[in-house]
Every structure is written in C-alpha cells, then in structure tokens.
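Step one of this worksheet: look at the structure below.
Apart from one protein chain that is not included, each protein chain of the complex appears where it belongs.
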Amino acid sequence: MRFSEADMKRLNDNTVYRTVGIEVTMAEGGEAMSRLRPNPELCWPFQGQPHGGVLATLMDTTMAWTVLTVVDPGYNCATINLDIQYTRPARGDLTCRSRVKHSGGRIVYTTADIHDADGRLVATGQGTFRVIREPAP
Amino acid sequence: MRFSEADMKRLNDNTVYRTVGIEVTMAEGGEAMSRLRPNPELCWPFQGQPHGGVLATLMDTTMAWTVLTVVDPGYNCATINLDIQYTRPARGDLTCRSRVKHSGGRIVYTTADIHDADGRLVATGQGTFRVIREPAP
Amino acid sequence: MRFSEADMKRLNDNTVYRTVGIEVTMAEGGEAMSRLRPNPELCWPFQGQPHGGVLATLMDTTMAWTVLTVVDPGYNCATINLDIQYTRPARGDLTCRSRVKHSGGRIVYTTADIHDADGRLVATGQGTFRVIREPAP
Partner (left out) sequence: MRFSEADMKRLNDNTVYRTVGIEVTMAEGGEAMSRLRPNPELCWPFQGQPHGGVLATLMDTTMAWTVLTVVDPGYNCATINLDIQYTRPARGDLTCRSRVKHSGGRIVYTTADIHDADGRLVATGQGTFRVIREPAP
C-alpha cells in the first residue's frame, strides 16, 4: 500500500498514539520511521524514562507500518512475535526506524532500532507478522 | 524481597499502571500475578483489543515483579530482553502470570503467560533481566 | 498425526540425530520429549559442554515434533522463529521437553525446556512454526 500525506495524518490521529506520544513520520517501500515524545505519565519506575512497554509499543507500531507498505490494499497485519533487546536507558525524545527484512507472502519479517536524540541506540528488535485479509484501519 | 499488603498498594499506585489499567495482585517467592482492565483509549487498531504494546507492558511489568521477589532489598532490575509470542486476539479483562525460571545472580530468567477471562492464552513470553544496585521504587 | 513405535524408530534413524546425539523418545498430543547424548566433537569451546547451537538443534527438533502431533497427515512444519535463553552451563546427558502452547491453524506456538541429569534447567525457549503442505519425513 501507499500512504498519502492525508492517510498519514488520519492514521496518526488515534487514541493509542496520542496517549503514548507516537507519531509515524514516514512509511514507504518497506521502511517506516516514527517519533516518540514520551508521555510523563508513562515514565515509571525510572524517572524521565518511558516504561519498557512504551518502547515495545513504539517498535511494534513502526514495524507494523513497514509491513503495511508491502501488502496489497484490503490486507492488514497482526504480530506473531516481537523480540526486543533493551540496550540503554531511554531518555528524552526517541526515534524508531524499521524495515522489512523479508516478505514471504503471508509472513513478513521486520527489524527496528530506537535511538535517542543524541543518536544512541536504546533498543533494537525483530518482529514477525502475519498478513490478514481485513482492511487496515 | 517480600512485599507487604501496604507495599503492594503503594507500588500499584503509579501513573503507568493507572494509564494502562494494570494491577499487580501477587508477588512472592519467584512468582507474580497481575490483572489488566484495558483502557479503551489503548485499544486500537483492533476494536476492543488492547494494543500489542499494552500486552508487552503487562508482561514486562509482571516479570519484573517476579525478579524483585528473588533479589535482596536495595536492588532493582532492568530488562535485557523480552520475547513475546502473540497467540490470539486479546479481548476483555486479562490476567498475567509470571515466574522466575532461573536466577543466575546478576541475570534472572523469567517467563509469563497472559490469559483472557475464558482462560484462553492470548500471549506468552520470556524475559531476561539484569539485577542493578538501586533501590526498587 | 500419531506416531507408532515403528514411526519413532524410523524417524530417529537419520544423520542429523546420529551426528548430534539426539533421540526423540515421545511425541503425542501436543507434547514431545527427547534426549541428548552429547557428541564430544560438538563440545566446544567449553570442555564437556555441547555448543549452544547443539541445544538450539535439540530444542528446534523437539518443538517440531510437538507441532507434527497436532497437524494432519500430509503436512509438515517449518520454523518461523526460535528464541532461546541459556540459563546454565550444560553438562552430561540432557533431556528436552516441549509442548504446543497454541495451534492457530497455520501457525503453531511451542515452548521447550532442557534439563540436565540432575534436573537443572540449562536452557528454555519458545518457537513459532508454520504448517506447510508437504509430507513429513
């Protein structure tokens, strides 16, 4: 699928992204990028650091977008598995970059990295998705 | 560490758990249980289903509590890696059960399952934690 | 599928299992067990300890058998992903127990533990398999 600017705007406008602080900024040709402006309410137990689950949410989301760029219209995807490595304490605004490593038709393999504003890797992961026949949101 | 009822109450009273809908109900002897009452704002893109990142948050949280039960006071833990398998669509209230599989001193290995109210497995995972010298919250 | 004693004998008689030292001893109803008698040639770099890849082979193998017990005849399986946690140094003969945690039709989720002769957990893992239309070996 291809996402127009209007699509991006509409798809970013949902309660999950607003609550967590996610904005997907690019999704095209098997790649996607997103930004996290951490919600202070989701920074616990380490002050100023988003909960590990927030990073998982950011990663899963960004990976799913890369998958959507390689499936046909009328299809969506669901996560089979997500493996995250937490490399450093995550502070401040973060960016996530993901790309499809292989699309095997009904199963798509992705990877993603999350960096902080100073370019330090704070988390890295890989995810597998199955393609399902159901309109994307 | 041992958690009194008062500890449990105090530790459950934080902005992450309130926003996500988590309550840790038991943590003792290398095991922990928790409950998720999904926040509707975090149910997207599949209606009525918490985002995969919410399940990751629930799992990571519950695993961390099992780790805290096996470390000495004055120590906390940080996730090294979290591997989640998403087995079924997750609907309604959920419960998570986790236990320590091995504590190797500075590295602790855990596993967790998330079930729905009908006892169906909706996600399963394993997590590795490092023990850090820093008071738990 | 159901495996007769003759099936088990025939399936165990292959060059991979002989080289690595694997014997599958039970496979039924979503569960499987196997035994590893480590090949000394595959114990390196730590003396007397099978290489981590040998444990991965044992685990992947045993998981695949659990999958075969829940698919119809004429189907086989291929690993999508395998996540292993290495908990302790592995010495001497080992046993692996695996079970299906969820079978979602074309995707099957499994878990496995490897113990040594003293009952200590030396590795634990989870694996996802896709079911393929192709006769099992």
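By letter and in written order, the chains are A, B and C; residue numbering begins at 1 in each of them.
Heads up, the rule we're going with is that contacts are C-beta pairs under 8 Å (C-beta built on N, C-alpha and C of every residue); 3 or more make two chains touch, one makes a residue touch a chain.
Just so we're clear, the structure is a prediction, and the values are computed from it rather than from any experiment.
Visitor: Counting the whole assembly, list the visible chains that the omitted chain makes contact with.
Guide: Displayed chains contacted by the hidden chain, ordered by label: A, B, C.
Visitor: In the full complex, which of C:A27, C:I80, C:L94 or C:I114 touches the chain missing from this view?
Guide: Of these options, the touching residue for the absent chain is C:I80.
Visitor: For the chain that got dropped from the picture, name the residues of chain C it touches.
Guide: 14-16, 18-20, 39-45, 51-54, 56-61, 76, 78-86, 89, 136-137
Visitor: Write the list of chain B residues that the hidden chain touches.
Guide: 80-81, 83, 106-107, 128, 130
Visitor: Applying the definition given at the start, please give the residues of chain A touching the unseen chain.
Guide: Within chain A, the residues that touch the unshown chain are 83, 85, 87-88, 101-102, 104, 109, 111, 113, 121, 124-126, 128.
Keep in mind that, in the parts below, only the chains that are shown with their structure count from here on.
Visitor: In terms of CA centroid distance, which chain is the most far removed from chain C?
Guide: Using the mean of the C-alpha atoms as each chain's centre, the farthest one from chain C is A.
Visitor: Which chain lies at the heart of the structure, taking centres as C-alpha averages?
Guide: B
Visitor: Superimpose the Cα trace of chain B on the Cα trace of chain C, which carries the same sequence, then give the rotation angle to the nearest 5°.
Guide: 180
Visitor: If you average the CA atoms of chain A and of chain B, how many Å lie between those two points?
Guide: Each chain's C-alpha centroid was found; their separation is 21 Å.
Visitor: With chain centres defined as C-alpha means, what is the inter-centre distance between chain B and chain C in Å?
Guide: 29
Visitor: Would you pick out the residues of chain C that each touch at least 2 other chains?
Guide: 83, 128
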